[in-house]
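Shown here: the complex without one of its protein chains, the others still in place.
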Amino acid sequence: MAIVLGPNRYGKAETRLVRVHRDGETHGLVDFNVSAALSGDLTATHLTGDNSGVLPTDTMKNTVYAFARKHGVGEPEAFALLLARHFVATQPQVHGAKVSIESFAWDRLGPHSFRRRGDHTRTTVVTVTEEATQVVSGVTGLVLLNSTDSEFHGFVQDEFTTLPPATDRILATAVDARWRHRDDGGDSADWAKSFEGALEALVGAFVGTYSYSLQQTLYAMGSRLLEARPEVAEVRLALPNRHHYLADLSPFGLDNPNEVFIAGDRPYGLIEGSVTRDDAPPATAGWWL
Amino acid sequence: MAIVLGPNRYGKAETRLVRVHRDGETHGLVDFNVSAALSGDLTATHLTGDNSGVLPTDTMKNTVYAFARKHGVGEPEAFALLLARHFVATQPQVHGAKVSIESFAWDRLGPHSFRRRGDHTRTTVVTVTEEATQVVSGVTGLVLLNSTDSEFHGFVQDEFTTLPPATDRILATAVDARWRHRDDGGDSADWAKSFEGALEALVGAFVGTYSYSLQQTLYAMGSRLLEARPEVAEVRLALPNRHHYLADLSPFGLDNPNEVFIAGDRPYGLIEGSVTRDDAPPATAGWWL
Amino acid sequence: MAIVLGPNRYGKAETRLVRVHRDGETHGLVDFNVSAALSGDLTATHLTGDNSGVLPTDTMKNTVYAFARKHGVGEPEAFALLLARHFVATQPQVHGAKVSIESFAWDRLGPHSFRRRGDHTRTTVVTVTEEATQVVSGVTGLVLLNSTDSEFHGFVQDEFTTLPPATDRILATAVDARWRHRDDGGDSADWAKSFEGALEALVGAFVGTYSYSLQQTLYAMGSRLLEARPEVAEVRLALPNRHHYLADLSPFGLDNPNEVFIAGDRPYGLIEGSVTRDDAPPATAGWWL
Partner (left out) sequence: MAIVLGPNRYGKAETRLVRVHRDGETHGLVDFNVSAALSGDLTATHLTGDNSGVLPTDTMKNTVYAFARKHGVGEPEAFALLLARHFVATQPQVHGAKVSIESFAWDRLGPHSFRRRGDHTRTTVVTVTEEATQVVSGVTGLVLLNSTDSEFHGFVQDEFTTLPPATDRILATAVDARWRHRDDGGDSADWAKSFEGALEALVGAFVGTYSYSLQQTLYAMGSRLLEARPEVAEVRLALPNRHHYLADLSPFGLDNPNEVFIAGDRPYGLIEGSVTRDDAPPATAGWWL
């Protein structure tokens, strides 16, 4: 028996980049949180501290800022592709690069004034190897609520089941969704349109589904996104069930016809699942869930 | 010398209330985080554990939910007044009640579907005693940024000063503002209109001020609010200066004409101040800063 | 009626300082989060953006690091006094300085190896003006629990009271305590011994008090500290009541003799109070609660 090094990677996490694009009086604003991780021939540094194959993580940070000036910053998927390809192309010992970006939206208030929106974070994870490129887009922190059109009953009963069936409840969740693109989109990729369409599909399916379980809503959201966006191969969703408990007001001589709720913190349900196409190309890198 | 009990209060913090108002198919949604604290004749419980003057904090929580059903829930200031007055009026040993509410906004997606907005939290702190009522409204978590029209120079130099003067910088802050109303507004108070007007004044002043210091912007925001809202007596603001450092790209042969910035976390500047009227009625309870 | 500037201050918040003291092979480690705020003649910068009286917050940050080298860093109270006095003494337009420090403890693992302790944060807030000096020490994030010897009954009942009396319950809290010293301690102040003694008194009183209310425990903690530390004039405590709800296992044919509890997040009780000496010198600056 011997002890051996297994899979590994390293990088710089959470480089905070704000890019102003100046078009005369009118400015554009991009606000990213960029993380990069490299893998390849890294055995020496692990076993002996020989760093001759290690590009410093400080250099990765510098590259983010330098590229933001040289190339400008557009859609997060495009910027992540640019960075990931750079590391694989220029460092022979690097065989894979994973670049993750959180993108924060700002609403315009004036030619050079902005308010941070805060209702969701757009995400991307791009993985580039010498053989393949994988682009995943996503959204996190999008909190949705239906105040009716949600039921939950007909479930399994065992000796520990006390939950009464519900024929009208609040359904609320904080959407964490990621979707894998078929390919890298080529030169004609319209990542902004793709993201907006995906987001609209997710929200539309949540709003439009009369739900008998959050699983049903999850599947509706995933399949609606695939229907709307042919460039997407697979969708994965993690949907916390943010429970809203009906307050028992009977001790005070009051009824409560689904009007007054206690918003719970913990525990919460957690529904996780994937929706895919039967002809989807396989993933070329591990991603999520 | 004797050891004695000083000022004290107790209450239930962070009661999470979601109230659905059903008007046929169309629902309204209110999402509050309610904290209540009472003061009065509480010496016995501190000195001997005699609880005969202690209304349980569990009862305060129950009261929040029961009142939400009995009276409905409108503006946070009005709901806080209702609760605070109830505790002082019905408990003879309670001489003061402070009710604080965080209110979370949701955007409508359909007749009974909502998306949490997330760009700011509306706050209120109402303090009722037998002698006086004080209403404070506020906003927190409102993140604003001007990408130009901000300078900072002409400051004091001492032996530890290394900051270069800036003639064009990013000015960004997360507004935490509270404003004290002249009185309880009476029956005709329009708290929603007052809040919206105050928010508009704060944002408008931030956007419209060519700034030589964040202090100047703070004063502009406070005075604009007072000009716009005659019902407000005093404004207090705490404005973190969210530093954006210009990335030094010269080692890479690149210039950086105010385009690529490093968004810093810590440390940050913190500018705190009050703007008031010279004829403002005095505060009747401690509030903030 | 005119709009006027009210009280104000500004400074640099959360300067993160780590200081290594090297005594040959054996190193000491100090880990502080330092915030400084100045007040004085600051009207000009607010009204016109004239910064001729503004020492930049960047300079305050530099001063923290420079002083750490020049003077070394010992107890947080002493370092805060040094900084606050410096700003008031060297800047004629500055009339008051408030320096707050969070101090994080590390356990020693070897001559130059450490593990962050994490069970509490030590705090200090020093306020220096031309007339007076005030030193406040404190602790936050200290989580304590008694699994018995706590009751709660005999409380007020109103129409919204449903809480049953408890004759044996868990009492748990996250101690947030601050105590004001009689004076600045002079040259002989032993801040470390004072803090350790205060902490021991707080913990000892929590453990040793058979409690009929958290208010009773709060008073016991405050008075125990005053008895133990003559240099302290007043103690303020904010004690969240971290509710542990007895799980109802009767649907499963199981009893629950105070053994299985649901640890709740929100809402929580919040007990706040001051314990003081009847001959305590008055506070010379606003502090807390």
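A, B and C are the chain letters, set down in written order, and residue numbers restart from 1 in every chain.
Please note the rule applied: a contact is a pair of C-beta atoms (placed from the backbone, for glycine too) under 8 Å apart; a residue touches a chain by one contact, two chains touch by 3 or more.
All figures in this text were calculated on a predicted structure; none of them were measured in a lab.
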Using the definition of touch stated at the top, determine which of C:Leu82, C:Leu163 or C:Val203 touches the missing chain. C:Val203
If you put the missing chain back, which residues of subunit A would it touch? 1-16, 35, 37, 42, 45-59, 61-63, 66, 90-91, 93, 151-156, 158, 160-163, 211-216, 218-219, 222-223, 226-227, 234, 236, 240-241, 266-279, 289
In subunit B, positions touching the absent partner: 159-160, 162, 251-252, 265-266
In the complete complex, the non-displayed chain touches which residues of subunit C? 16-22, 27, 29, 31, 62, 65-66, 68-70, 106-107, 109-110, 112-120, 141-149, 170, 203, 206-207, 244, 247, 249, 251-252, 254-265
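We adopt the following convention: only the chains that are shown with their structure count from here on.
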Once subunit A is fitted to subunit C on CA atoms, what angle does the rotation have, in steps of 5 degrees? 180
Average the C-alpha coordinates of each chain, average all protein C-alpha coordinates together, and give the chain whose average is closest to the overall one. B
Among the chains, which is located farthest from subunit B on the basis of C-alpha centroids? A
Residue-number overlap at the subunit A/subunit B interface, same or different (half cut): same
If you tally contacting C-beta pairs for every chain pair, which pair wins? B-C
Measure off the straight-line distance from the CA centroid of subunit B to the CA centroid of subunit C, and report it in whole Å. 23
Centroid spacing, where centroids are CA-atom means, of subunit A and subunit C in whole angstrom: 38
List, in ascending order, every residue of subunit B touching at least 2 other chains. 16, 62, 66
